[in-house]
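Take this structure, written in structure tokens, and hold onto it; I'll ask about it next.
Of the protein chains in this complex, all but one are displayed in their positions.
The first chain written gets the first letter, and so on, giving A, B and C; residue counts start at 1 in each chain.
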Amino acid sequence: MNDTTRFGPAAQAHARMSVTGLRDRYARTRARSLDLAQPLSAEDCCAQSMPDASPVKWHLAHTTWFFETFILESHEPDFRPFMPAFRVLFNSYYNGVGEKHPRPQRGLLTRPPLRDVLLYRMQVDERMQVLFDRLGENESFRMLAELGINHEEQHQELILTDVKHLLWANPLRPAYCDAPVDAVRAAGPMGWIGFEAGLVQVGHEGSSFCFDNEMPRHAEYLQAYSLGSRLVTNGEYLRFVDGGGYRDPNLWLSEGWDWVQANQVQHPIYWERNGEQWQEFTLAGLRPLNPDRPAVHIAYYEDDAYARWAGARLPTEAEWENAAAASGLQQMLGEAWQWTRSSYAAYPGFHPATGAIGEYNGKFMVNQYVLRGGSCATPEGHSRATYRNFFPATARWQFSGVRLARDGSATLLG
Amino acid sequence: MNDTTRFGPAAQAHARMSVTGLRDRYARTRARSLDLAQPLSAEDCCAQSMPDASPVKWHLAHTTWFFETFILESHEPDFRPFMPAFRVLFNSYYNGVGEKHPRPQRGLLTRPPLRDVLLYRMQVDERMQVLFDRLGENESFRMLAELGINHEEQHQELILTDVKHLLWANPLRPAYCDAPVDAVRAAGPMGWIGFEAGLVQVGHEGSSFCFDNEMPRHAEYLQAYSLGSRLVTNGEYLRFVDGGGYRDPNLWLSEGWDWVQANQVQHPIYWERNGEQWQEFTLAGLRPLNPDRPAVHIAYYEDDAYARWAGARLPTEAEWENAAAASGLQQMLGEAWQWTRSSYAAYPGFHPATGAIGEYNGKFMVNQYVLRGGSCATPEGHSRATYRNFFPATARWQFSGVRLARDGSATLLG
Amino acid sequence: MNDTTRFGPAAQAHARMSVTGLRDRYARTRARSLDLAQPLSAEDCCAQSMPDASPVKWHLAHTTWFFETFILESHEPDFRPFMPAFRVLFNSYYNGVGEKHPRPQRGLLTRPPLRDVLLYRMQVDERMQVLFDRLGENESFRMLAELGINHEEQHQELILTDVKHLLWANPLRPAYCDAPVDAVRAAGPMGWIGFEAGLVQVGHEGSSFCFDNEMPRHAEYLQAYSLGSRLVTNGEYLRFVDGGGYRDPNLWLSEGWDWVQANQVQHPIYWERNGEQWQEFTLAGLRPLNPDRPAVHIAYYEDDAYARWAGARLPTEAEWENAAAASGLQQMLGEAWQWTRSSYAAYPGFHPATGAIGEYNGKFMVNQYVLRGGSCATPEGHSRATYRNFFPATARWQFSGVRLARDGSATLLG
Partner (left out) sequence: MNDTTRFGPAAQAHARMSVTGLRDRYARTRARSLDLAQPLSAEDCCAQSMPDASPVKWHLAHTTWFFETFILESHEPDFRPFMPAFRVLFNSYYNGVGEKHPRPQRGLLTRPPLRDVLLYRMQVDERMQVLFDRLGENESFRMLAELGINHEEQHQELILTDVKHLLWANPLRPAYCDAPVDAVRAAGPMGWIGFEAGLVQVGHEGSSFCFDNEMPRHAEYLQAYSLGSRLVTNGEYLRFVDGGGYRDPNLWLSEGWDWVQANQVQHPIYWERNGEQWQEFTLAGLRPLNPDRPAVHIAYYEDDAYARWAGARLPTEAEWENAAAASGLQQMLGEAWQWTRSSYAAYPGFHPATGAIGEYNGKFMVNQYVLRGGSCATPEGHSRATYRNFFPATARWQFSGVRLARDGSATLLG
């Protein structure tokens, strides 16, 4: 089993994507990262608001480090690093690559300055172009290039969520952009879409790119179940808040209740009450809470408690994936990540790649829960039915929302 | 859906067990708890070595509180508590019952003294006898009585594990008993027992008692897999230790490696090196490490790392349960709890009982991993194929061992 | 400089106390420790309610360890320890003696059982008697014997304060004794006793025993000042509480305010409000708060804030000591320890004894504040004018009260 087959059936796929196509995709992806940093000052790009988040500058450097470390180093005959110290500074978690700068101290890296990181990006981009010319048809190179592109796209989403948290942590509540990223899209009344029991196939299929954790495709047996036809809205979640949902231990997992008590959680992280009116901090600054928008930035604990309060439960990831193509379901893709009750674990037959690249996904398969569907901040191709996002049950700074499920397959339209 | 059906198909079963039988079972269980405390002084029974563990006196009182709260209070016409303050002091985690004494401070309860807890037990036993006379055929009473008995048996195991940890925390390393609880039983060479892919049934069946989390019985689809024919031995685990297993981050889950570093873990908790010789703290004191015994007191993180080192993986709980009756497998029941890679979650269709008793299992279904099989410290009836034990990935003070699994169904006998 | 002169001018003094007198004093002191443990069960004696406090059993053993380590070991020709492990278990903080059992884990020492500690005491007492016979006139022996006696007396006070904290930590709020230890003694109205500026002598003088930190006697220059004629009462302190004293940051030292916020301190530790009535936990259980009694169990931070609220300040230890013999001052000795604003530091010319015994006092001379006067729980001879007690500014479990001071020497009688 080799690396080529590890990260998706990408190898075959690339045979069909031209070298020019891949090179263009690389260029567009790299440019978009810079676009995302455009509204930010060097100061904004340097700060880290919590250990879970990273500075934008760090994201810009780390994604470049990924290409340098996993492609340039092994494919350039006379490889020399842009700067040896970067190997440590911008290594996220790859023990196989060597030492790492401690994650909680990423915000202290005022040096290298932002401009040096931009130079780093430019140089690595130029060197990648040389490799595209020379190795554009080489499968190993193509697989790693596509992985690096997808990796950078994942960090593009994190740039948005991490910046949002940083700006929110500032009492001035500054805006990142003028218009909300998550514009209102219409959704109908809540109903239930039912699915019969049976054996289903789960996992990625076909020749397009996927991450290693989406494979192998395999059979699972599902009991009859139903999914809520759309996401839970702010208005619905507000009734849970106003109804004392955060004060009733019977609604919460035991750990969740401890978390509520210890952190005095009373509502979603970005909500704040201004007199009678609820507001929500968005990338466009503080805005009145829109009752028709999907509730987002919900922790797993909150999601689970809301579902219990609503007489429902969270779906498993297999239920979610099986339903993804079903007609009648709204807001499945690209609206908000949807917690599932499935602990993040290897699919049957999963093996991580050999070498440091094998640390990409596998070593996080404990005490995390799978989210599905992608959000308004998710790069386009990532909002696919088989994509497995994962975060601990306490995570609130992602665009994570609530999809309800329940036992039995009776379809009830709202 | 009512409570009677919630906790096992017990209702039907009891029709077949005579009132005398149930009453005797009650008496034997209650007497055994006292037997377990016999080698201990009042001081031993009062101390708490860590928040995860409880004092023996607390176990003796809490199991009594369970009968008082869930049976006497609802079935005695003129119920009066033995002592009102006990309602709070010996409530473990039932929010539905009211306030609770903080868990980490259980060791400060030098009052009530042990003798008062023994009086508490006697009085509740007498009152239970009256109810057996009056309500011995009543299904609700029978269901709760059997639940209370099983509950007390669960605490009997905890008495042993908690006392072991307390005595180990004492530099004198005192023994609880003369002979090891876990005498050597012969086990053959390690082989692999294979199972073909297919749909299997998981969960409790039949009329005997089970906990609510073992139901409903339901179908799951398994890929082909194999289980190790016996548990991993101390000798095998020692090779992992000596081979640098605790120093190689590539063998560990990311969280597991953080845990190893933060706690400077270098070997199983109860092992200690005395010059050239490894010793193991047992309930009978420090003993030379027996290389043929199953390795126990292994955390999930350690178990997972060992499996990776051995080129294997942990089984899922469905794989384990499906294999439990298979011929060729040794040490499946009553030897050591066996971690599975399955996060503790509700079975499809699971609903907790209404009322406080519904807090028994359901609210712990997050960030815990299922263990199967029972250990040398497990009361007899609990070492059954469908029993689902669960602990966080860091737990080391239980008798938890290592059962390996791998993909594919090739049976290889050692 | 030798040890004999280090701990007080005791050497000369003993020449005047007969061997029989010293031996009797030893016997009475040892017996009193057992008397203090009399109302307690073995369970009570084993538990530790916080790292600052120690179990009674530990106090009984440690005071015995002191005699064994510092006298038997150096004066018995064929010394053998009662039990080698005790050298570590009951060493408090003497690095010169070797390893120590970690202080926060003293409550886990259910073994040795209380009865073995009592045997330990008996054997050491017998061996001490042999030494009294043989070395009763030896100055080094006499100095160490007297030090050991005074050391045990210090621990007698800690037995009472530590037991009080343990029983208070129990929701049953059990009593240690029937009658309050601190019976009401009459005190007059509050006035101010003035002292003129000038050079005064501070420190122990004469031939009676003192600790090394009370010497050398030396000159200090004091500005004119006044002391409150008696201690602040519960009634007075209650006005500070009711007047919002715990909610006004301007009354507090910066660190003190952080402490109030972090611990949500709202009143003295042992006070609790029962509807309209304030109660106070005492060694005789919960009692109505007596407004005429001196306020006790006050932290330095609270004491300082109260003084600021009252338009006064705390005295320095030199001011306190200089005033101790003054007529007109009440409740100076044996009523409640009185915080001074003096950080605990060496007197000019102070040198600790050589060897492990030199760790007795000197190494604690940082970040602690001196208290003077002794309390209702203090053994008789310790309530002397030169005795320097010391605790961190957060300590609340000692019988510490409030003596006010202010600048200027105008005497005003209440």
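Just so we're on the same page, a contact is a pair of C-beta atoms (placed from the backbone, for glycine too) under 8 Å apart; a residue touches a chain by one contact, two chains touch by 3 or more.
Since this is a predicted model, take the numbers as computed values, not measurements.
Considering the entire complex, the omitted chain makes contact with A, C.
Considering the full assembly, A:Gln105 is the residue among A:Gln105, A:Gln129 or A:Gln266 that touches the omitted chain. Across A:Gly21, A:Pro51, A:Gly96 or A:Pro174, the residue that sits in touch with the chain not pictured is A:Pro174.
If you put the hidden chain back, the residue from C:Arg30, C:His204, C:Arg341 or C:Arg396 that touches it is C:Arg341.
Which of A:Ser41, A:Gln277 or A:Ser327 touches the hidden chain is settled by the complete complex: it is A:Ser41. Looking at subunit C, the residues touching the absent chain are 93, 95-96, 197, 199, 218-223, 225, 249-250, 252-257, 300-301, 304, 313, 341-343, 345-346, 348-349, 359, 363-367, 393, 407.
Although one chain is hidden here, its contacts on subunit A can still be listed: residues 41-47, 49, 85, 88-89, 101, 105, 107-114, 166-167, 169-172, 174.
Keep in mind that, in the parts below, only the chains that are shown with their structure count from here on.
Common neighbours of subunit A and subunit B, by the contact definition above: there are none.
Of all chains, the one whose CA centroid is most distant from that of subunit C is A. Subunit A and subunit B have Cα centroids lying 36 Å from one another. Each chain gets one centre point, the mean of its Cα atoms, and the points for subunit B and subunit C are 47 Å apart. Rounded to whole angstrom, the centroid-to-centroid distance between subunit A and subunit C, based on C-alpha atoms, equals 59 Å.
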